[in-house]
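Here is chain A:
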Amino acid sequence: MAKVKSYIPSDFNIERDPDKCIACQVCVRQCSYEAHIYDTEEDAVNADESKCIGCQRCTVFCPTEALTVGPTSNPNQKANVHWTEKEIKRVLKQAETGGVLLTGMGTDKPYPIYWDHMVLNASQVTNPSIDPLREPMELRTYLGRKPDMLQFKFKDDGPSLETILAPQLKLETPILFSAISYGAVSYNVCESMAKASKAAGTFWNTGEGGLHKNLYQYGNNTIVQVASGRFGVDKSYLDVAAALEIKIGQGAKPGIGGHLPGEKVTEAISQTRMIPVGTDAISPAPHHDIYSIEDLSQLIYALKEATNYTKPVCVKIAAVHNSAAIASGIVRAGADIIAIDGIRGGTGAAPTVIRDNVGIPIELALAAVDQRLRDEGIRNQASIIAAGGFRNSADVVKAIALGADAVYIATAALVAIGCTVCQKCYTGKCPWGITTQHPQLIKRINPDIATERLTNLLRGWSLEIKEMLGGMGINAIESLRGNRLHLRGIGLTDTELDILGILPAGR
Partner candidate 1 sequence: MEYVIIGNSVACLGAIEALRSKDKDSPIKVVSDEPYPAYSRPAIAHYLAGDISEKDMLCKGEEFYKKMNVETIFGRKAIRLDTKNKIVTLNNKGKLHYDKVLIATGGTPFIPPLKGTGKAHILTFTTWDDAKKVKDNLDGVKKAVVIGGGLIGLCAAEALERLGVAVIIVELADRILSPALDEKASKILEERLKEEGIKIITQDTVTTITGSKSSKACKAKVKSVTLKSGKKISCDMVIIAIGVKPNMELVKGTDIKSDRGILVDDTMQTNVKDIYAAGDVTQSYDFLYGTSRVTPIWPRAYMQGSIAGLNMAGERQRYPGSFDMNSLVFYDMPIMSAGLHTPREEGFEILTKWEPEEKLYRKLVLKDGFLKGFIIVGKIEDAGVLTGLIKEKINVENFKENLMEEDFGLASFPKELRDKKLKES
Partner candidate 2 sequence: MRLKSFEKDISGCSLTGFIHQDGRRVTGEDIMKSIACMHDRSNGLGGGFAAYGIYPDFKDHYALHLLYDSMKSKEETEHYLNQNFLIDMEEKIPTRKTPAIKNPPILWRYFLNPKRETREEAGLSDDDFVVNAVMKINSEMDGAFVMSSGKNMGAFKAVGFPEEVGEFYRLEEYKAWTWIAHGRFPTNTPGWWGGAHPFTLLDRAIVHNGEISSYGINKRYLEMFGYKCTLMTDTEVMAYLFDLLLRRHKLSIPLACKILAAPFWTDIERMEPREQELMRVLRIVYGSGLANGPFAILLGHSNGLVGLNDRVKLRPLVVARKNETVYMSSEESGIREICPELDEVWAPKAGEPVIAELKNKNI
């Protein structure tokens, strides 16, 4: 059968300034999509725009800044507010492939971003703001189950603690790296997150990809995930970790499993995931041993038993309509931490239609869950990690004020090491060497550099968080946690304000 002629116009324009281009072919070598072609006879570089994904690798690496890559300058004339260019292209693509459209990263649909509809408070006159450059400013956070009260024996030599505290994770800053599996990203990326976590006193999360033996040395900063595929799960995996996370759902694809194509399953990955080389790694939509809350409870306690109750167990769910009730059930089922992943959370690969249409924003889910747990008087019993598209330190501060103990960041972390959110992760050809296993491309992440960039990001955000805390006259993060009086809403409906549990600005 003859190849279908594609009607899809290119997404991007590649402009090459002839006065600047020295035909050094750096772009040719950097483009893993072969959008740049070297013409030997002419000693010139040409472009095939239809192949360009707009990742900007070439523009960044071009030594003479001869390149500009931007959205195609002849947008589809037919496009309108309803039939956008994007929608038209999707239809064409499916007409030509007849398949499910895949995509990567978080949804780019213009759902309201509530972070940008909340503003923070600051001290004036009646109480002093605190200068973090001169005064101590504490971000240390402990994640894990807390008792409602402590019991002491009061002896002559002072009180002695009777209560035994459940295992806790100690964070020097309330930010963790969210689950990204080895397989979705390269080993170097994992190593970088592990090293950065160690340096910053926080944690990274293996996702469902298992933990490479070389990274066991970072176990104290590692949260290992137990997902529906159970990839890479064995005793040593659980033993080496600081905490365990049962993955129920992911914000980018609630209700959907995972699928790592066989070509990404290299020798090392097969070792780590404990599956044969080259076989597709398919994680089922549900855990087939969890069809109910009591099943979840059994798994939670199975894991606690397996690790002698020495590690907190986290349960990660996607933010969906009745997250609050689900969360309450999860806490009562014995989870020490719940992670809630909002609709803007990222993914290495998901059906576009799922990513863009399933789930709810983290802001609303977080507010609802925190309030529900307080109403039920069980908020102490579990820590809350909010996830799903955190972009900056203000998002983090607002999440903590809404009630989160800490936040998971993943997209921001990847952006820090080069990701340009081109959404092509699922192709495995990431020109930035992040979501790929291609031996040539993985070298593009040098863990020394990436670790530095990640540590810098955490440091920068932490400094900003301290500034914001100081402004509010607070010098310990726990006094912000759930302190919604420091938030005010702007341009929100009464219902939204009500769900977020905040007042409109001016009140």
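We take it that contacts are C-beta pairs under 8 Å (C-beta built on N, C-alpha and C of every residue); 3 or more make two chains touch, one makes a residue touch a chain; residues count from 1.
Selection rule, in plain terms: all candidates are chains of the complex that A comes from, given by their letters.
Quick caveat: nothing in here was measured; it's all calculated off a predicted structure.
Student: Candidates 1 or 2: which touches chain A in this complex?
Tutor: 2
Student: Along chain A, where are the residues that touch candidate 2 in the complex?
Tutor: Residue positions touching the partner: 123, 126-128, 130, 135-136, 138, 140, 142, 146-152, 154, 158-161, 163, 165, 168, 371, 374, 377, 379-380, 472-476, 478-486, 498, 501-503, 507.
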